[in-house]
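One chain of protein is taken out of this complex; the other chains stay put.
Which chain is which? They are A and B, in the order written, and residues in each are numbered from 1.
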Amino acid sequence: MSPLTDYHARIRESIPEAVLEARTELGNEILVVDAEHLVPAATLLRDEFGFEMLLDISGVDWVPREPRYDVNYHLLALDDNRRLRVKVQLPDVEAPHLPSVIEVWPAADWHEREVYDFFGFVFDGHPYLRRIFMPDEWIGHPLRKDYPVGGVPVEYRIEPAYVGANIVPSRARPAAGGVPARLRRDRGRQSHWTWTGPPASDVRREAGGAPASDEATPEEKAKE
Amino acid sequence: MGLEERLPAVLTLNAEKLINWARKNSVWPATFGLACCAIEMMQTVAPRHDLARYGMERFSASPRQADLMIVAGRVSQKMAPVLRQIYDQMTEPKWVISMGACASCGGMFNNYAILQGVDQIVPVDVYVPGCPPTPEILMMGIFQLHEKIQKMPLRLGRAH
Partner (left out) sequence: MTDVQTPPVGSDVRDVWVEGETMRVNLGPQHPSTHGVLRLRAELEGETVLNVEPIMGYLHTGIEKQAETLNWIQGVTDVTRADYLSPFHNELGYCTAVEKLAGVEIPERAQWIRMIMLEFNRITSHLVWLATSGLELGALSMATYAFREREMILDLYQSITGLRMNHAYFRPGGVALDLRPDHVDLIKDTYIPHLRQRFREYEDFLSKNPIWVRRNKGIGVLDPKLAIAYGITGPNLRASGVAHDLRKDEQYFLPYGRFAFDVPTGDTGDCYDRYLVRMAELHESLRIIEQAVNSLPGGPFRTEGKLVPPPRNRLPVSMEAVIHHFKLFTDGPHVPQGEVYVGVESPRGELGFFVASDGRGRPWRVHIRAPSFANLRILPEISKGHLLADLIAILASIDPVMGDVDR
């Protein structure tokens, strides 16, 4: 008889409606527990079955499945290296609530904060439920599936100052009209004797500065 | 900067060469190691690629005494204001090396959490590519910075 059926049977004795499902998947034993009865079930697992260590709490957003969210508690019994995953399923509401297991395993403190930060689940009974990774004033919960990955669009443009650079790089030659100062090896450096003014990139455009010696500006204007 | 800007060039030429030579041979980096690049930065100070040969082994924790900020690692949204504050606390003349792909352009992390290039918030002098750049590449970037420092005119103030 597998230990999973022991856990299921024992929990069913004292809290009949707690366990919704018990299955083994890919060598991991999983107990799906109802959110309301999470704390008594957790206490039972810790005291009677020796699951003293809470390794991790992880949330998963299974949109468009209903119930949308999964919260997995990964437990470890140190005596004989038994593992168990307790799963709580949460509905698709703006801020799903579930009880905090911080009284059962103090390790839950930061893990619950992490899950709140990334998914927005509210753990009732947690003494200091604040964001832990994102800045305090961040809006949104990044690991939800409707939150975009973010970032910037990356474009690979052909640099017009060099002809042939993208086809045969070793045969690239400067285009007619010269290479702009910012791409030259000496970066348009001027000597003390022939100083004609700061390079165009240093002069603020809004102030109407005159780009005296830099041929790039009409090119750049044409590009834009 | 001051009087030096108004003097004719011939008077300040040799002083400029001397001052720039002195500046480039003892650049003191500020400790700004963030992630994996920081470990390679530490390896650059390690015995094999000894950075002390160039006078740069004195990493200064206080930005007031630092010349160079090597942004070594990925800059997250929470860290960006801290980075700008440390940059502002550094005294002139100061330079910034953006070490690694993440500091230069966001690297492989093109997402909500990472600043896509540290040049969004501080002006960068040298970009060092790599993920992480090996100590040889970082030293090459530092040599480029030394060349830049050597050519820096005394009279020209920074336009930022």
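Following the convention adopted for this analysis, contacts are C-beta pairs under 8 Å (C-beta built on N, C-alpha and C of every residue); 3 or more make two chains touch, one makes a residue touch a chain.
Just so it is clear, the structure is predicted and the values come from calculations on it, not from any experiment.
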Of A:25, A:66 or A:186, which one is in contact with the hidden chain?
A:25
Contact with the hidden chain (one of B:19, B:42 or B:140):
B:42
Of A:81, A:170 or A:196, the one touching the omitted chain in the full complex:
A:81
Residues in chain A touching the chain absent from view:
25-28, 52-56, 58, 60-62, 72, 74, 76, 78, 81, 83, 85, 94-95, 105-107, 109-111, 114, 116, 118, 120, 122, 128-137, 139-143, 149-150
Residues of chain B in contact with the chain not shown
30-36, 38-40, 42-43, 45-48, 59, 61, 63, 73-74, 76-79, 82, 86, 108-109, 111-114, 131-132, 134
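In the analysis below, only the chains that are shown with their structure count from here on.
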Suppose each chain is reduced to the average of its Cα coordinates; what separation in Å results between chain A and chain B?
30
Within the complex, chain A is touched by chain B residues 9-10, 13, 77-78, 106, 109-113, 116, 151, 153, 156, 159
Complex contacts: residues of chain A adjacent to chain B:
133-135, 138, 142, 147-152, 154, 189, 192-193, 195, 198, 202-204
